[in-house]
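Removed: one protein chain of the complex. Kept in place: all other protein chains.
Which chain is which? They are A, B and C, in the order written, and residues in each are numbered from 1.
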């Protein structure tokens, strides 16, 4: 089976997930700029989630650029990833209203962690379905970035019970690490 | 006519249907983990519907992978399937709030049953439009899985008036049966 | 310019328009089947709009199957059509709650009429951009179906001030006329 329809469906889901978060940005009842200030945490949480979903779309794009064929397992591993990413608007909305409470901040990290693990599973299922000379194998290597992200997420989730600011800092650090798109794959195409 | 635009439109509708269910997961007003517990039934109903829509997308993907050409009847049979699938967010929301009441649980099953029948009709319209040597004919065979699902759905709908748990169990059993993508088609491509 | 991206964008908008109408189907607060009865008019208005949007998607599909190239004017004529179709969820929601009031019923017809006119404009802009031997020219002919629909819409809008039932009947008649996909184009491909 070819990859094009899996890509089209994933593009659709990611486009919707990235956009429906805006529906949570409710218009203030007042009509001055001051009324936007209480919206700032919601907007910043939208911004961070937008960047995260952009990173996932970018990496997904790179991943299937190099993938040659898909099977049933890859379809499900991809849906599993989309499931976790589809929960980001929920956690974004909760953290946007309560960025100083432990539960919303740690749940935000848990969904990011699960998304990272789902991406990791997807990558491995794709590797298994391809031969030894598959370019992705070389491109990923030891996947240090992937493993480091998982560690930082776990640290962030743990820190959220002491300081939500430090937890949020962890999530931002991972975003910065991934902001630069995966050159390893671009080089190996 | 080629199949690509029918696939693109169906991907779009399925991607939206699978994602708008998340809009029903309203953020709790409290900020601790306990406040998530009342959301659990809603989340689980979302999860089951996500898997069901994933199954339909997978099977739809396999079906049109093998379909060579479409006509007006196939376009309408496909829209008929999308109509029933588009009602899943409604029934998911109702069952998520009232998983112990007969009406929401049986309605959930009725929409699944009608979707299965719509898929069955779509398959047959496609078969009629293709020749004797069409690979799908061999791949489907007697369509035991399809017929079994319909029977289990009807049993589930009937059971919902005695025990909603048994009804939900029926719906989960069908999901498990279909979870494994249709190898019959993969083999015959 | 090729037609593929215009088709992809139109598919996206139509898929969203057809699906967001479901968001208006609010879950009843009670948990029995009787509580669904007041939802029936909303559901039926959703059904009719779903069929109408299905007809437009089908005809759009046929139209661009045969169209060979697009220019800036065609892009805008297409966006003009999408604008009117994007208002259907609004009029569907209003008529669903007030199917016995003149204003919602006539507004529903006005948006359908404007959509038909927009489709007519789009068709003509495409014809102008193609040569004399363009297959669409032969396929459309005198476009009796298109002209008849416009007349019935106008009759329906006028009737809505006397009897909303007769107006709704007019809208259903047009849907039936178009339900059969445009064989004229299929024959001429």
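What we mean here is this: a contact is a pair of C-beta atoms (placed from the backbone, for glycine too) under 8 Å apart; a residue touches a chain by one contact, two chains touch by 3 or more.
What you see is a predicted model; the values in this text were computed from it and never measured.
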Review point. Taking the full complex into account, what residues of chain C touch the chain not shown?
Key: 1, 5-6, 8-9, 12-13, 15-17, 20, 23, 71-72, 75-76, 79, 82-83, 86-87, 89-90, 93-94, 97-98, 101-104, 107
Point to revise | Absent-chain interface as seen on chain A, which is shown | key: 7-8, 11-12, 14-16, 18-20, 22-23, 25, 27-28, 31-33, 35-36, 47, 50, 54, 57-58, 61, 65, 179-183, 186, 189
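Please note the rule applied: only the chains that are shown with their structure count from here on.
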Revision key, fill the gap. Taking each chain's centre as the mean of its CA atoms, chain B sits from chain C at a distance in Å of 26
Practice item. Can you check how far apart chain A and chain C are, centre to centre, with Cα atoms defining each centre and the answer in Å? Key: 37
Check your understanding: What residues in chain A touch two or more of the other chains?
Key -> 12
